[in-house]
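With one protein chain removed, the remaining protein chains of the complex are shown where they sit.
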Amino acid sequence: MTRPTQPIRTTMGWSKPDKIVVKGRDITTDIIGKLNLGDMAFLEMTSRLPNSQESIMFNAVAVTLVEHGITPSALAARMTYMGAPEGIQGAVAAGLLGLGSVFVGTTEGSARLLQEALPDPKANVDLKELAKTTVAAYHQRGGIIPGIGHPVHKPIDPRTPRLFQIAKETGFHGRYVELMQLVAQEAERVYGKQLPINATGAIGAVCSEMGFSWKVCRGIGVFARAVGLVGHIVEEMNNPISREVWFRTEDEATANALADLAKQK
Amino acid sequence: MTRPTQPIRTTMGWSKPDKIVVKGRDITTDIIGKLNLGDMAFLEMTSRLPNSQESIMFNAVAVTLVEHGITPSALAARMTYMGAPEGIQGAVAAGLLGLGSVFVGTTEGSARLLQEALPDPKANVDLKELAKTTVAAYHQRGGIIPGIGHPVHKPIDPRTPRLFQIAKETGFHGRYVELMQLVAQEAERVYGKQLPINATGAIGAVCSEMGFSWKVCRGIGVFARAVGLVGHIVEEMNNPISREVWFRTEDEATANALADLAKQK
Amino acid sequence: MTRPTQPIRTTMGWSKPDKIVVKGRDITTDIIGKLNLGDMAFLEMTSRLPNSQESIMFNAVAVTLVEHGITPSALAARMTYMGAPEGIQGAVAAGLLGLGSVFVGTTEGSARLLQEALPDPKANVDLKELAKTTVAAYHQRGGIIPGIGHPVHKPIDPRTPRLFQIAKETGFHGRYVELMQLVAQEAERVYGKQLPINATGAIGAVCSEMGFSWKVCRGIGVFARAVGLVGHIVEEMNNPISREVWFRTEDEATANALADLAKQK
Partner (left out) sequence: MTRPTQPIRTTMGWSKPDKIVVKGRDITTDIIGKLNLGDMAFLEMTSRLPNSQESIMFNAVAVTLVEHGITPSALAARMTYMGAPEGIQGAVAAGLLGLGSVFVGTTEGSARLLQEALPDPKANVDLKELAKTTVAAYHQRGGIIPGIGHPVHKPIDPRTPRLFQIAKETGFHGRYVELMQLVAQEAERVYGKQLPINATGAIGAVCSEMGFSWKVCRGIGVFARAVGLVGHIVEEMNNPISREVWFRTEDEATANALADLAKQK
């Protein structure tokens, strides 16, 4: 009794001596010199080229996610580079590993909220009502609504109006954006505090407009942040901060441990 | 006796409630909607915006490195996704970790060869002579010259003439490209076989022309491949191959182990 | 207005020129030559030394999790080693990244089930009734009960009776083990199929007996598998299989892509 095998298939690409095809397109005639990196990412994720509106919107989303200054993810990458400078892929990988449920993963959360509330954006649904029931459900079970609120950017996150402006210009300011806005308004009312749509909420809405399943949204954050982490490594090569952060932390931990020990005696 | 502390400084960015600055530029007015992802990567790596020629050349380099079909790196990412689908950052990180000395790291190798041979591209040096001594040095110590030769793409790697054509159009077809070509010619003569400039050799040359230190070149491959790995994960979500590859491999390994055991008896 | 800082404290260890203290113990007099690696892991996780019973049980759990032959995790590690043989930490890390919700993470699941059902193991509760309500809750919401059932090891997983035998000998065969057994029996009744306690279920139960929070159980699997992955890398160094797996997979994918292309014409 043998297990029946399944064929191995992929649409990613193939090559022969004089030709390389990626996602059905000849890399020399259709890709190199024709696509910018954001368009290429769109092709990788959707198996088709973006039109000019999609190119603008998708690149806008991607560049928003590249750089956030000194984050835990950037610190992990820099600490790793200090120990293994011979292979910067390890440092970038270490930085990416922190893009989980707490930080960048939230893009996925807001897209999921919107797509689960409104599976078909053309459905004849009262969005105001939908926002009400959605917020009520989160509120009842004590959950945090993804995509709204920000510890620093109050009363508005400056990236949100900019992203929605581009969404308007490119035709992606539809019912998912509207629903996200109604959810934020309703949440402010129910929770009784400022809960502006943050960048991940704006991106979750715009990605939903573009037809991306919430399941792949975190992927955009992952490759965008890989770009930013390379930036951090380049800076760390020339103006390192990781050693100083390490020394300060270890010195203080040691001093506190010795002080505690002295007290016990 | 206390260790004197060093200040923590970064040029990556900072923010306040109504403003986010990345690499000295306001993210809403200068970045979102203005830069494509490749331009953003250029800004991250060089702390300045690319001009239009640099934008074309840099994006061309980046998109070349995104996708290479079923590579060991893509298989590692897909295997990881199978075990931990809840966090695709882990799968992308696993894929990046294989970008070491054997595969993508070779971009760095060819850039290093060129920049160490010709630290100042404007120096008054006979490039033909330089190619001769460079190849001789590698040949003598039995080394492999980075950036030339390809197991599949013979007699030429189709990406190389395309990249060099764009280099011509954008003003980056200078002495590093010339030196790379002379090295390949000389190597073919000395080693007595076809050794075309491959994509990583072309990219090493072009990156040298653009002023990138060889030390940061692997970084371009790392973020570009992160884009490609997200593409693989998206395909794996919908049309997985990892389970089949795993089962086949394990089944054969087990069958061979049992056959060996039976023989021993 | 400045943020009030918190002190940096750790119990992990500290050192001065002639002394190194780890978890409150002098590394030369109390650790090196005194503890085996499993005992050391126990110390790291609990901040105290295991007694002899705990040492036996904990090492038994750990060695059970080390090696599972050709897994997706092992393949990811081997693929990564092929690309970056200069840094085996990357290959091990890649292998660990697949220890998510699908595979090793299930240890955590069964421990969680038990600890949430029976927060206080000494509580005066009817375990049979508890098993009934627990299984009913999973069954109703269509969930898979962690720790029971195995695709290969039927009707029993041979590791389970061995682990429970050691649990008996060391005094860790208490109410969590009993509850796990009752859950498996009840599940077999309700689901109408063989659902033996698998190794992760046995380990989840034993770890609960030993007082480990379910939140840290995955950690045991992670370091145990790191041991196994180093074993795979050592074999891959001498008798590689990754290149063959890669070539077969890529060759078939390419052949299928070309066949599909030919059909379209």
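The chains carry the letters A, B and C, assigned in the order they are written, with residues numbered from 1 in each.
One rule holds for everything that comes next: a residue touches a chain if its C-beta (ideal position, glycine included) is under 8 Å from a C-beta of that chain, and two chains touch if they have at least 3 such contacts.
Please read these numbers as outputs of a predicted model, since none were measured by experiment.
*Asks:* Over the whole complex, note the residues of subunit B touching the chain we left out.
*Replies:* Touch with the absent chain occurs at residues 7-11, 14-15, 84, 86-87, 89-90, 93, 97, 249, 252-254, 256-258.
*Asks:* Can you list where subunit A touches the absent chain?
*Replies:* 69-73, 75-77, 79-80, 82-87, 90-91, 93-94, 97-105, 241-243, 245-246, 248-250, 253-254
*Asks:* By the contact criterion defined above, which parts of subunit C meet the unshown chain? Give residue numbers in ascending order.
*Replies:* The list for subunit C reads 3, 5-6, 8-20, 22-23, 27-28, 31-33, 35-41, 44-45, 55-56, 59-60, 62-64, 66-70, 74, 87-90, 92-94, 96-100, 104-105, 152-154, 156, 158-159, 161-163, 165-166, 215-216, 218-220, 222-224, 226-235, 237, 239, 241, 244-245, 247-248, 251.
Definition applied: only the chains that are shown with their structure count from here on.
*Asks:* In terms of residue numbering, is the interface formed by subunit A and subunit B classified as same (over half shared) or different (under half shared)?
*Replies:* same
*Asks:* From the centre of subunit A, which other chain's Cα mean sits the farthest off?
*Replies:* Here the answer is chain C, farthest from subunit A.
*Asks:* Measuring from the mean C-alpha position of subunit A to the mean C-alpha position of subunit C, what distance in angstrom results?
*Replies:* For subunit A versus subunit C, the centre distance works out to 29 Å.
*Asks:* Report, in whole Å, the distance between the mean C-alpha point of subunit A and the mean C-alpha point of subunit B.
*Replies:* 23
*Asks:* What positions in subunit C touch 2 or more of the other chains?
*Replies:* In subunit C, the residues touching two or more other chains are 84, 86-87, 90, 93, 97, 249, 253-254.
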